[in-house]
Structures are given as C-alpha cells and as structure tokens.
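One chain of protein is taken out of this complex; the other chains stay put.
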Amino acid sequence: MSATLFGLLGAALVGIGLFGMLVGTQPLMRIVCFNLLGSGVFLVFGAVARRGGGAGFAADPVPQAVILTGLVVAFAATTLAVALVLRLAGNEDEDRH
Amino acid sequence: MIAGLAVDVLLAAGSLGLALGVIRARRVFTAIALFIAHGLLLALAWVRLDALDVALTEAAIGAGLSGVLLLAARHRLARGGSERTTEAPGRVATIFIGLGCACITVALGYAVLALPKPAPGLAAEVAANLAATELGNPVTGVLMVFRGLDTLLEAAVLVLAVIGVWSLAPDATWRGTPGAPWPAVTDGPRALLARLLPPIGIVVAVHILWVGADAPGGKFQAAAILAAMGLLVWFAGLVRVPPTASWPLRATIAAGPALFMAIGLAGLAVEGAFLAYPEGLVKPTILIVEFVLAASVAAALALLVMGAPSRDAPP
Amino acid sequence: MSLLADAFTILAILAGIGFFAAGTAGLLRFPDTASRLHALTKADHLGLGLVVIGLLPQAGSLANTLRLLAVWALVLVASAAAGPMLATLTRRAEPET
Partner (left out) sequence: MPPLAATGSGLLPMLAVVLPVLAMVVALPLGARGAERMTIALLLPGFLLALGTAIAVQSSGAPAIHLLGHWSPPLGLAFRADGLAAAMLLAAAIVIAAVALFARGGFGVRSGAPETRTAFAFWPLLLALWGGINLAVVANDLFTLYVALELLTFAAMPLVCLEGKRETIEAALRYLMFALLGSVLYLLGVALIYGSAGTLDITLLSGRLGLEAPVIVAAALMTAGLLAKTALLPLHLWLPSAHAGAPAAASAVLSALVVKGSFVILVRLWFGVLAATPSLPAMQILAGLGAAAILLGSAAALAQPRLKLLVAYSTVAQIGYLFLMFPLVAGMPDSETAAKAWTGGSVQAISHAFAKAAMFLAVGLMAARVGHDRIADLAGTARHMPVPLLTFGLAGLTLMGVPPSGGFAAKWLLLSAAIEAGQWWWALVVLGGGLLTGGYVYRVLSVSLTSSGALAPPAPQPPGTPDAIALGLAVLSVALGFVPLASFGLVQVGRMGLAP
C-alpha cells in the first residue's frame, strides 16, 4: 500500500520537476526542479524496493543500495551545476567592471 | 494499518503540495525553503518505505547539504546582482510542456500500478548470501560486496566532481581556498552552534559508521554528517580551509577511493577477481575501507558545497 | 505499573500536542515575526519536551532513554541558535514596526 502510494507520488514529482526544469528561467530554480525530479525518480525506485520485500527483509536491499549510490551522484551533479551558475554570474561581474 | 495509511496519505499530500509550491514560487529563496521542507518530508516517506538507510541519506544529503548549497548559492547570486536568466517559453509552449509532463506522470503512474505481482527481486538472493559477507545490514552488504564496483566508481565520481568544480574557478583565484571566505564570528548563535555541535556530530557520525555494518547507517550517512559539521565550523569562520593546491587536502579526498581500488586489485592478485575480499577477513577489510572512504567522502562533500575558489568579498 | 506508565505517557503526549497546537496557532495568527518566533520556539519546545518525557517510560533501555533526551537537547540548541538568527534577519528586513 505504502509502496503504491509513494510510487504514484514519485510519478507526480517527476512530472512537476520536469515541468519546472523546462519552463524555468532562472538557472538556480531549474536546478531545484532537477532535484525534485530526481527525488521522484528515487521514490519510484523506492516503491519498487518496498514491493520486492521478502525473505525476512521488509524491502529489497538491492534497489535500496542503488538509490543510496544514486542520491550521492545526483548531489555531485547539483554541486557542479551550481558551480557553473555561480561562475557565470561572476563572469558577468568581471565584464561589468 | 489505518493509522499507517493516514500517515502515508498525509506525507504524500504534504510532499506534493510543497513540490507544487516550489514550481509556483516567484522567488528562488522561497523555492529553496520549500524544497528543503519537501526533502525532510521525503525522509519520513523513506522510513515508511522501510528504507532507513535511504531516509538518513535523504535527510543529510537531499535536504541538508543540498539545502545549504542552494541557499549559499542564492546568497552569493543575490549579492552579485545578476543571475543570467533564459527566456521563458510562451504561454502556448508552457501549456504544451505542461500537457507533456502530465502525460509522463500519467504514463509513469500507470506503469507503477501495472508492475507485476508478486514483485520480482533479489531479496531472497541477498538473504541467502549475506552470511558470506559477514555483515548484518543487507544494504551495506550490497553496497560493499555484491555491488562493490558501483560504490567504488561512485567514490571516484565524487573525486571527479571536486576536480570539475575547482576547474570552474577563474585562473586568478583557482589556487586559493575553496568557496567564498566567511568572516569569523566569535559570539552569537552561529558561533554557539559551531562550537557546540561538532563534537556531538562527530560522535554520532562515527557511531553511524560503526553500526552501519549491521544496522542502518554506513559511510555515506556518516560522511554527510561529518561534512555538515565541517561546513558549520566553516560558516562560522572558525577554520580556514587549506587552499586547493594543498597536498594533504587533495590526498584526503583521493585516499578512500584509491585504497578501495588497491584492495580490489589485491583481491585480483590473491583471489583472482577484482574486489574479491580475502576469505575470513571480509568484515575487517570492509570496515577499514568504510572508515577511510567515509573520511574521503566527507571531505569531498564539504568541498563540493564550498564550491570553486572565489574572490567574492565576505557577506 | 505498566498501566500507570501508559497513562502517564498518554497524558504527557496529549499535553505536548496541546502546546504544539497552541504554538502553531500563534505562528499563524500573531501579527509580527518576533511574536510568531516566540510562539514557535516557546510552545514547540515545551511541547516536544512533554512528548519526550511522556515517551521516557516506553524507552525500554538506557540507550533509548539517552537518545530521546539527546533529541530534545539538540532541538533546544538548534532553536536557541535559529531563533536569534531569524530575529536579527527580520530586524534588518522590517525595521521598527
């Protein structure tokens, strides 16, 4: 039950994040939306993990481990994007001076 | 059962509302604040999905470090004045994009509902082989043994990300200290937190790392907490980060993945397969790797949040 | 004995929830930021304190008892730090109303 509900929440977050990323105008805003999208993807994965419980485990540990790895990689991607945005803004300062 | 369902519905509704709030927000600051709240609710959702390891990570990285990163970036952009914006799509285009995204959500939702029952998976396989890993936490077993390669590569990706972020600095400042410098504060709440929390945080992180072999927890969660403590002290201006050219700093980031790969290659030499651990010594080997990896990952995460060396004036 | 403990738990948690409700009402209804902060920090942490005290008989082990107390203490520290920071920021943003 939880699995289905949060799986559907994940699907909704994917749509919301994607929309925000595509129509956003400020780079930082689009990065936030990318993170929303990512959280939706991980939730779908989490729902899959929860459904796969058994053999004494409440949830399938393999997708859970995969989600952990994915979260860290997605965070690294966010930092790279933020660094680019900051550099771009800094460059404009230099142009102005 | 009913209570559980009620909690689930409340969590899902709250998280959905916050997500909608993020994309409707006019100011980036509002969006980030709502996003952090959303991350915290998601951490609870992960608990409900019986994924305590993920819940810890989501709270620490998804809400915590990402939140700090985004807020600090907004702060610097707000002071710098000009954030480049791209042109907004027209009204018709926006409607079409919205319809497209709605279609994706519907298709995805349908796919989630149509997943086969009983769900196929590897829980039984993990249970059957967990004894060979000498670990009690199946997630740690998957991360360090069955799918050790992914974990190893991911640690390498973090090193690569640090290199990438540093390479984005201007030529004039790139050998300086990472991030914009913060002024030292000797009193006030920031200083209070920066002095009070780190000892507690370090104890908690080591605890989480240590129990991670047998209970929820592990290197990523511990590293995220350590990184947060480091950032707290940094924001209070109580420590100076070594410059990017510093050899010890670079060695700290590289040590974890390098050791992991060295042990993997040793497994190749001794056992005949990359990442095969020596028999009987599996758990001690994994614990050593996890400790060094936690230190390296913590350093990398903190440096990623600090960002490229910059000559911005302090706020 | 356990019945008494359960009764205590229920009473303390109910009282805690009462303070949370009061704090939330204050957050929504008070006119300016300072009073809202006051309502939030004061009532919430009294509320949390009561919840934690109520849970202590259910902790079962010394380790869990200490964990519960640590939660309370850490939240107190966090709000003790965050409250003044927010207050300073608002004073800068909305000078002397």
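For clarity, chains are labelled A, B and C in written order, and residue numbers in each chain start from 1.
We adopt the following convention: a residue touches a chain if its C-beta (ideal position, glycine included) is under 8 Å from a C-beta of that chain, and two chains touch if they have at least 3 such contacts.
For clarity, every value in this text was computed on a predicted model and none was experimentally measured.
Here the chain not displayed is in touch, across the complete complex, with A, B.
Within the complete assembly, B:108 is the residue of B:108, B:135, B:289 or B:302 that touches the hidden chain.
Touch with the chain that is not drawn comes from one residue among B:120, B:188 or B:284, which is B:120. In the complete assembly, the contact with the undisplayed chain comes from A:34, out of A:6, A:19, A:34 or A:57.
Summarising the interface, subunit A meets the missing chain with residues 14, 18, 21, 27, 30, 34, 37-38, 41, 44-45, 47-48, 51-52, 62-63, 66, 69-70, 73-74, 76-77, 80-81, 84-85, 87-88, 91-92, 95. For subunit B, the residues touching the chain absent from view are 84, 107-108, 110-112, 114-116, 119-122, 125-126, 129, 145-150, 153-154, 156-157, 159-164, 166-171, 174-175, 245, 247, 250-251, 253-254, 257-258, 261, 264-265, 267-268, 271-277.
The criterion applied here is as follows: only the chains that are shown with their structure count from here on.
Inter-chain spacing, taken between the CA centroids of subunit A and subunit B, is 11 Å. Subunit C has its Cα centroid 31 Å from the Cα centroid of subunit A. On subunit C, the positions that touch subunit B within their shared complex are 70, 74, 77-78, 80-85.
Of all the residues in subunit B, the ones that touch subunit A in their complex are 4-5, 8-9, 12, 15-16, 19-20, 22-23, 25, 28, 31-32, 35, 38-39, 42, 45-46, 48-51, 53-54, 57-58, 61-62, 65-66, 69-70, 73-74, 76-77, 80-89, 94, 97-98, 101-102, 104-106, 108-109, 112-113, 115, 117, 119-124, 126-128, 138-139, 141-143, 146-147, 150-151, 154, 157-158, 161, 164-165, 168-170, 218, 220, 297, 301, 304-305, 307-308, 310, 312.
Contact residues on subunit B toward subunit C in their complex (touch as defined above): 188-190, 192-193, 196-197, 200.
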